[in-house]
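The complex appears here without one of its protein chains, the remainder shown in place.
Which chain is which? They are A, B and C, in the order written, and residues in each are numbered from 1.
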Amino acid sequence: MRVSDIERHDTDILILGTGGAGLFAALHAGQTAPEGTKITIAVKGLIGKCGCTRMVQGGYNVALGGGDTVERHFMDTINGGKWLPDQDMAWRLCEQAVVRIRELENEVGCFFDRNPDGSLHQKAFAGQTADRTVHKGDLTGIEIINRLMEKVLASGVEKLQEHRAVGLIPTKDGSALAGVLMIDMRTGKFRLVRAKTVLMGTGGGPTMYKYHTPSGDKTMDGLAMALRAGLKLRDMEMVQFHPTGLLAGDHTRMTGTVLEEGLRGAGGQLISHAGQRFMFDFDPKGERATRDVVSRGIYAEMRKNNNPDQEGVFISMSHLGPDFVRQKFKGMVNRCADSGFDLATGKVEVVPTAHYFMGGVVVDVDTRTAMEGLYVAGEDAGGAHGSNRLGGNGVANSTVYGGIAGDTMGRDVVGMTLRDPDETVLAAELERAIYPLTQKPDLVLPLRKQLQDLMWEEVGVMRTGAGMKRGLAGIAQVSVALMDVGVDNSNLAFNLTWHDWLNLRSLCDISEVITKAGIARENSRGAHFREDFPDAGAMEDSDFTVAQMSGENVQVTREPVQFTIVRPGETVLPEDAPETLVAVP
Amino acid sequence: MSKPSITSRAHPLWLAYVLHRLSGIGLALFLPLHFLLLGQALHGAAAMDAGLQFSEMFVFKLAEFGLVFLLAVHLFGGLRLMAMEWVPWTPPQKTLAALATATSFAVACLFFMKAI
Amino acid sequence: MPTDPPFDHLKVTIDRGPDANGAQTEFEVPAYDNQTVLDVVSWIQQNADPTLSYRFACRVGMCGSCAMMVGGVPRWTCRTHISKVLDGNAVTIGPLRNLPVIKDLAVDMDPFFDKWVAAEGVHHGALTRDDPIAPINETAPARVEANAGIECINCSVCYAACDTVSGNPDYLGPAALQRAWTLLNDAKDDGRVAILDAISGTGGCHNCHSMGSCTIYCPNDLDPMSAIAGLKRETAKSFFNTSFFKKDR
């Protein structure tokens, strides 16, 4: 396979990924770009059928009155992110969510659950001071993505499905993006797609942890590509764990998948291996505490246990009455039953599970990056959530900023021309992608497991400096070992093992960045908890980590948070505004 | 090695569909013969009687029975289908309707068998 | 607690699709207590045959990417416990029916989605993001009817189950037609004429023989058969008014 074998393809606007960010960008670019602009979507799976936006259960945060305001949503976001969010991004998120939800209902055709009076039903996730989360049952993502997918499919964009982006190819002088190198997964052939503007909406995805919730196609490819292209990544230590992932053994993909938050909200109890409830030892709200607190409580409890046959803790619902549980949590009961567990009458083993990645590429409020022609939105972009993402802000973020990216690209594309790629970078990226095909075939899976165990143990729910240093050494080992693992090259068409290899390559690269950023942050904020530095540090002196390639190495620096809208200790809410509008259960 | 056969997807409604289709085809094939036979009347009662004589034969009896049987199956199947399509049944009603069809069908069959 | 299976390995036969001229390969896979069909397929690719191709994404029954023929029956594999489909300790797994096979267990789902769009399975509306959100009564009969089909994950299981689809390449199929019925009942949708037009043509709802396999096999307990019946009723009503004298109706 040589550079001359790469098929060349041109378009005007290229979109990577079809989550909330990618699909919205495609729609909006179609609305703002001049007539005749060619829009192409490239995605690792099928359009709309991969990624995490589809997996959204709980819902979509948006302040729609009834006492709730954009200001209140904004303050919750800043407080939840422990003052680390980029305030301009957080503000735009909250403000535009209002427009986006109307767009979803009116233009895209989503239907969200209603109140008896016909208005949108809203509920409150933990950490919110208003009933704010719009939803469609507990399958909100399916409704959002299906409707978006239809619109995009009907819009006639060019489709490059099962095309995996493997490298961002800049221009010779490195100042701008020329195109993206991809593997057409169905044939195993390479394709360079040049575009005037490119959106990266590949959705992060912390799947380097033993237990994780995201879709299988998400393996940090985007961030790994951005890192290699020299872009700055911020908040990379911030990995959100969901407290209750299903634990069904390491031979099933079901392990790690989410058992929804509502189970605890409705009164579900967490029981230790000794048969005791334990969450009240950690927080007066018990099982109803926020995600990070419950995750740490469970993790601490798991460490006390030395029964090798039982790793996690149990969630027990049966005291609420099996019929009630079956009726209220039908989806969850069925899902447990499918893997052989009885949620309604028995107890199900759970474990904290890596859920969302707050870190990402440094962008401005219009999704532009430091590289001309490259835009980033959704889970790949850093800044909006700071150290912690509120439940319901994830899909709001991807749809709001995806739309903004589409608008921006549609306007920027005017007057831009296609750029010529740096052929040396192209050759290097090709080399990198076909490397495993030149090695002696071996199993990839054991190394992936090794990395996942390592990240879970050393860079997981609770961290220490010493642990993360061990983690770093371990990641380096896996990285090196991976280079000795080859992939059977007899047929490159739909060769999943090749892609497993490339997935692990991305995960190793970003695991290193997560760990280095974790070592650099010597305090505990939001999702990042250091047992050796349990204090949060002074909010006024908040800074965020920035990781960037420097030569062959990842360098982590720290930059002060700019409090452009509100300073710690202050609020943008009126003085007499109540602390919370949510009725205490 | 045997691949799973089509019948692995069989279920009552599917069987009803196959039955309806087969009976329809059967009717379509048999009806022209039936018409030919009746058309014998053009050549006089004698000719037709000869035909009918022929119909005393076992095979022909069987075929006549087949025609009636197919007609019954197809008729009820068709009515069932149109009821399913045009009456917005709720699921329990559907079960009832199916049961009623089945019963009436069984009764009809018995009746025809006796008649023949 | 799930109990251990009574055998220590499974006999798994996989249809290798057109590349392999329809050949089958047999694998021995270790049996575990919590194991889905997808896990079994994944085990083979990760440990025994690295060239085996298949597709999945969410692994929890939300994305509809993982459907295959399991023991001759279309199923979502990520949510199908292996014990449900074993014959003794054996099972045969093949690519989803009625769609072109790309390789092994991975099919090209484009025809399915092309038909979804052809059935006008997309929102038609005049309101914009500047308008308020319409108040809607969720208990109104039309809304109840619309909600019934809304959780479709476009997995194509119904499409694979339907013999009409296999015999009639133009037939839009149960999922696309169900989507059309949902939109027809959606008070927010203005596409009535376009939808009725789209589903009355050569590939339309009238090809359905109510064989019900769609409804039987839908993993989400949806009922496309009844949705299609709804379309037939609706078109039959409008038949006498307009359509009869138009060409090609």
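Here is the rule we use: a residue touches a chain if its C-beta (ideal position, glycine included) is under 8 Å from a C-beta of that chain, and two chains touch if they have at least 3 such contacts.
As a convention for this text, contacts and distances are computed from a predicted model.
*Asks:* One chain of this complex is missing from the view, so tell me which of "ABC transporter permease", "Succinate dehydrogenase", "Spermidine/putrescine import ATP-binding protein PotA" or "Phenylacetate-CoA oxygenase subunit PaaI" is its UniProt name.
*Replies:* The correct option from "ABC transporter permease", "Succinate dehydrogenase", "Spermidine/putrescine import ATP-binding protein PotA" or "Phenylacetate-CoA oxygenase subunit PaaI" is "Succinate dehydrogenase", the UniProt name of the unshown chain.
*Asks:* Please provide the labels of all shown chains that the missing chain touches.
*Replies:* B, C
*Asks:* In the full complex, which residues of subunit C touch the absent chain?
*Replies:* On the subunit C side, contact with the omitted chain comes from 163-164, 167-168, 170-171, 200-202, 204, 206-207, 232, 235-236, 239, 243-244, 248-249.
*Asks:* Could I get the residues of subunit B that touch the absent chain, sorted low to high?
*Replies:* 21, 24-25, 27-28, 31-32, 34-46, 48-49, 51-52, 55, 68, 71-72, 75, 78-79, 82, 111-112, 115-116
Operating definition for what follows: only the chains that are shown with their structure count from here on.
*Asks:* Provide the C-alpha centroid distance between subunit A and subunit C, rounded to the nearest whole angstrom.
*Replies:* 28
*Asks:* Using mean CA coordinates as chain centres, what's the gap between subunit B and subunit C in Å?
*Replies:* A distance of 33 Å separates the two centres.
*Asks:* Can you list the residues of subunit A that touch 2 or more other chains?
*Replies:* Expected reply: no residues.
*Asks:* Quick one: in the complex, what on subunit C touches subunit A?
*Replies:* 1-2, 19, 30, 32-36, 38-39, 42-43, 45-47, 50-65, 78-81, 83, 102-104, 106, 109-110, 113, 116-117, 121-125, 127-138, 146-147, 150-154, 179, 183, 186, 188-189
*Asks:* Which positions of subunit C touch subunit B when the two form their complex?
*Replies:* Answer in residue numbers: 13, 15, 24, 26, 69, 71-73, 92, 94, 161, 163, 209-213, 216-217, 225-226, 229-230, 232-233, 236.
*Asks:* Spell out the part of subunit A that touches subunit C in their complex, as residue ranges.
*Replies:* 45-47, 49-51, 54-55, 99-103, 105-109, 111, 113-114, 117-120, 136-137, 139, 141-143, 146-147, 150-151, 153-154, 161, 186, 215-217, 248-249, 251-254, 257-258, 335, 338-341, 346, 441, 443-445, 487-488, 490-491, 493-497, 500
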